[in-house]
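Scroll down for the structure; my scribbles are underneath it.
Just one protein chain is left out here, and the rest sit where they should.
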Amino acid sequence: MSEPAESAPLTLVALLHGPDQRGLVARAAGWIFERGGNILHADQHRDEDEGIFFQRIEWVPPAGAKPATEEKAFLAYARDELKMNAVVTDSAHRPRVVLFVSKADHCFHDLVLRWRAGEFPCEIVGVVSNHRDLAAAARGYGLTFHHLPIAPGGKAAGEARQLALLRKLKADVVVLARYMQVLSAEFLGEFGRPVINIHHSFMPAFAGGRPYHQAHERGVKLIGATAHYATAVLDDGPIIHQDVTRVTHRHGVQALIQKGRDLEKLVLAQALRWHLENRVLVYGRKTVIFD
Amino acid sequence: MSEPAESAPLTLVALLHGPDQRGLVARAAGWIFERGGNILHADQHRDEDEGIFFQRIEWVPPAGAKPATEEKAFLAYARDELKMNAVVTDSAHRPRVVLFVSKADHCFHDLVLRWRAGEFPCEIVGVVSNHRDLAAAARGYGLTFHHLPIAPGGKAAGEARQLALLRKLKADVVVLARYMQVLSAEFLGEFGRPVINIHHSFMPAFAGGRPYHQAHERGVKLIGATAHYATAVLDDGPIIHQDVTRVTHRHGVQALIQKGRDLEKLVLAQALRWHLENRVLVYGRKTVIFD
Amino acid sequence: MSEPAESAPLTLVALLHGPDQRGLVARAAGWIFERGGNILHADQHRDEDEGIFFQRIEWVPPAGAKPATEEKAFLAYARDELKMNAVVTDSAHRPRVVLFVSKADHCFHDLVLRWRAGEFPCEIVGVVSNHRDLAAAARGYGLTFHHLPIAPGGKAAGEARQLALLRKLKADVVVLARYMQVLSAEFLGEFGRPVINIHHSFMPAFAGGRPYHQAHERGVKLIGATAHYATAVLDDGPIIHQDVTRVTHRHGVQALIQKGRDLEKLVLAQALRWHLENRVLVYGRKTVIFD
Partner (left out) sequence: MSEPAESAPLTLVALLHGPDQRGLVARAAGWIFERGGNILHADQHRDEDEGIFFQRIEWVPPAGAKPATEEKAFLAYARDELKMNAVVTDSAHRPRVVLFVSKADHCFHDLVLRWRAGEFPCEIVGVVSNHRDLAAAARGYGLTFHHLPIAPGGKAAGEARQLALLRKLKADVVVLARYMQVLSAEFLGEFGRPVINIHHSFMPAFAGGRPYHQAHERGVKLIGATAHYATAVLDDGPIIHQDVTRVTHRHGVQALIQKGRDLEKLVLAQALRWHLENRVLVYGRKTVIFD
């Protein structure tokens, strides 16, 4: 977590990855320096087994330069000279987030209150639900609530309506804040942008439905929560963050559910924060977190 | 944490403490059994150094018996026969809680949302503040907001108004949810009931003001929060709950404050839950928590 | 964890479980009291779903009474009057523990050093291994080392030799301190006493072989260790204790293995301590831990 800056200058953040080569740190840093920029942070990671280099660089662009120009120039340099995959964003950009919810409201309130407290550099541009339960709460926060029910046998039609709405809202990210429907591979492919989910177990243990019931049945001594990117394979996407808390035989299923809520809130909020701060680099089924 | 019971029968909870004697467990249990009650839980602790016995017993009173009658009968037995200090409450009793707040809203929202979700067996009967910042939020939750400013030099007058309000509200417990005024020993003595405070450090480290600044200055690697009963000596009362989280040199004071908020919420909520479930027994500067 | 008593009086510990009935707490406590005993601790648990009552009682027997007589009398009372399954042990009894090891030595050293420091109320009566690597270390501690190799295709013969040795050593408990052979269902049935294993993952995630490799492959953010009783189904026995530690993308498999060693040591030691203090009650695939 970086220090939230009160009157922070505009910065650019690049996430790079690609085949490892000698001199990548020096070359990327040198390019920025020579152009007049000032690097604030530069973290790297090498996956020795795979020979892949990962880097996050955050820098202040040259005085007077247009951020968009610098972004394009860096992207071209990264692609053409460094032969790296790159994404560049500037700190003034606030991604448009849509929350998907069902009936449970704990993650919903938690995310919205953190957003209003300034923890998340984003805009929450809508709340989508297959139920009406959270309509009033959403409106109480001044958020637009979209009731898009999924009729039995009507998943394809429901998802089409969701996709149309996401396009209209120009959504950059979807957060599944205890949304209890599985999104189809078609939906994810069509949307084509990150979808962050919170699963209420320590994945890969207890994937699938009713994980607290499964955990209680097995007699585990810790329960967990896992925030991950949704992929076409259910509960199998790249893990962003996980945490656990201790339970005992005295905790029945309802107590696990109650204790689990705190985990779910903290884990999902941290994952979203990292995502929005451009600290998460996905490769294959894994993530690199530059925290 | 006990399992929240959905259609739980009415139970009685007794908290006992006093000089240790042979047979206390058997005698208390035997009295309840012979009267027709059924013990659900009975936890004890002995302080070997001090020779003090502590016990929490939770039981279902005899079918057809009036809870108030059973409470009185047990109290008389505990006092006269066991020679123990005792408090007895029944599970239908919902203490009347008043929240004191200032400007920070994270603990306030957290407590109210948990209360609405059914986590706390109490009534929140009012919100008191020396500032107006949280008036709209309180009213949004349907809570009565009382703005009682403390003028410079007007602490005695301000506390008198607070005490009058607490009497009127029939408050059983006051929770200082990041209330930034020190309550005088006179106030605490006059109120005469529990006041639960959240201090934003791992007490006894960094008592007093600006604990996150102190922690940053000292370069600690963990920050903490401590929920305790307020006593006449500032930041010195019996500790109910504490927790910590890891920080690094990358966290400036503002980041400590942000990370600390999550700790404060969790620690205060747990302390209040234990208090309301009659799981906290205070003796001297310490607590016994029957969790 | 109880306070290690320096000149503690002899105590008896009973572990009871069976169908729940009204008055169990009072009746067990009353029996002990009337006989002249003094209860130090009495913890219970009710499994509401299954209607099972669990209790651990620790008491000082009547002055002058023979512990063995009291044990038998309590067992008869529990069985005949309370209709409960019961085990009673006295604090002077030191179970005879045999350590099974292979090549890894971290759990081995940890357990032996804790034992020598007085943490475990037991006798370590031998070290068994399918390799010779730890022979010198065992002898350096004054322990007898038994090299019982398992030849390819010779598992049945090898286990027969192990069982003969365990009988000769009068083993009460076997601890698999990173022993890398799977014990057969026949072995476990024949031995008929507790076998405690440490599995190097957060079970049920990553059961089976090479769990750190599996964890690295999946990209989890926490690794774990699980101490459990060995049963006929591999990595499926009742869990006694679990813990986890945080890892990042920077930890390769070797780093996971190194970090995991500390977890394994702590989790196995805690599980063995609870077992030896008669704090673990097994039922079905689960445990109740009276800590």
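A, B and C are the chain letters, set down in written order, and residue numbers restart from 1 in every chain.
In this section, a contact is a pair of C-beta atoms (placed from the backbone, for glycine too) under 8 Å apart; a residue touches a chain by one contact, two chains touch by 3 or more.
No experiment lies behind these values; they were computed from the predicted model shown.
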Item to check | Sole contact to the chain not displayed, among C:135, C:266 or C:282 | outcome: C:266
Checklist entry - What residues on chain C make contact with the chain left out of this view? => result 1-4, 6, 105-106, 109, 113, 117, 119, 140, 250-252, 254-255, 258-259, 262, 266
Item to check | Positions on chain A contacted by the hidden chain, ascending | outcome: 3, 22-23, 25-27, 29-30, 32-34, 38-44, 46, 48
Checklist outcome for this item: Contacts from chain B to the absent chain lie at residues 45, 47-49, 54, 202-206, 218-222, 224, 238-244, 248-250, 252, 285-289
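In the analysis below, only the chains that are shown with their structure count from here on.
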Next on the checklist: Top contact pair of chains, counted by C-beta pairs?
Outcome noted: A-C
Checklist outcome for this item: Per the C-alpha means, the centres of chain A and chain B lie apart by a whole-Å value of 36
Next on the checklist: Two-or-more-chain contact residues of chain C, please, as numbers and ranges.
Outcome noted: 48
